[in-house]
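With one protein chain withheld, the remaining protein chains of the complex are depicted in position.
Here is chain A:
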Amino acid sequence: MAFTMLLITILFISVIQVAIPFLIKRTVVFGVTIPYEQASHPMLQSYKRKYAILTFLVGITVMISYILGNQSAMEETKLVLFGMISLFVVLLTSLSLYFYFHYKTMNLKKREEWFRGVKQVRVADLALRSKDEMLPSYVHLIPSLITVMLIILSAQLFDQLPNQIPTHWGPNGQPDAFTDKSWMSVISLPLILFIFQTMFFGINYYTKRSGIKLNAANVTSAKLRQLRLRKYTSWFLFITNILLTILFSFLQLNLLYENLFNDSVLMLVPFAFFAIILAGALGLAIKVGKVDSDLEGTLVMDHTKKQDSIDEDRYWKGGLIYYNPNDPSIFVEKRFGIGYTINLANPIGYLILFLPVALILLIQFTI
């Protein structure tokens, strides 16, 4: 089971890495802003192809060696470690390749003086927010009702529970680590779930309030992409919230009532969770990635007057990390990948992402 899940993860990550250059916005290549009319420049297209081919080769090699490792009857724990290392190899090589092509693109842009003579403006659409289909943030509070019920139920059953409480589950859904019974160890699962639910609420709330950035050279496609990104990421977040609630409720019920579920169900639930999340991420990447990217095809210039968006590269460290104190947005569209990243100049962003992690770690250490 662990082998299959890791193999699917490696496959998934490799496929996404290969596809990313063709799914990202046309006007940001390897984290570098380029004028819209240069999007089909032969050198840029060749960089993208090289990146895709190299990550593909690395992915294939890693997967084959992992499958061979599985057949050589390796120990289960060693195989899992091998799988994790393989995953990191894929991620690290694609990151190194990203940086290599990031600098190549920057040099090309500088050498050919692309933005010379291009009028750079900022644009916004006053009516766009009325077309925004993001889910309202309060939907993330609805699953919290289940969490509250779980805590009440756990409190009522506290006296009947055994003296050992499971704290960790293996990939087959069976608990493999235990701790002494205490209030904290009995309600730690619903508590962690509640932290996640609050975090999802915060992400949705602050994404909704963040700016909708449009490209001045191709407003129509840019609008469509932004609306899709907002709509589908908010749906993805909500589905993740529901699945996580189901998974945690399931584990907590299993803790409260022994032998409530049989072994095959214990194995199936985490696997279904994992499969739906991956399928959702893939769907999101395709839905968003086919607009205003290379997949969309022909370049359509909106205006006869030559204008392009402001080059904001100086706010992006390495093309990956955003730091812009002037921008009140907390979440902005990622430059290399599908989804959002945080504006590091805004402390609320840190709070939403790091406070939950700190709290969960605290719970883990107190039980």
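Just so it is clear, contacts are C-beta pairs under 8 Å (C-beta built on N, C-alpha and C of every residue); 3 or more make two chains touch, one makes a residue touch a chain; residues count from 1.
One rule holds in what follows: contacts and distances are computed from a predicted model.
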- Message: Looking at what's absent rather than what's present, what does UniProt name the missing chain, "ABC transporter permease subunit", "GntR family transcriptional regulator", "Ring-1,2-phenylacetyl-CoA epoxidase subunit PaaC" or "SSS family solute:Na+ symporter"?
- Response: "GntR family transcriptional regulator"
- Contact with the hidden chain (one of A:104, A:140, A:213 or A:230): A:213
- Of A:67, A:92, A:121 or A:295, which one is in contact with the hidden chain? A:121
- Hidden partner chain, residues of chain A it touches: 119-129, 209-214, 216, 219, 307, 310, 312, 324, 326-329
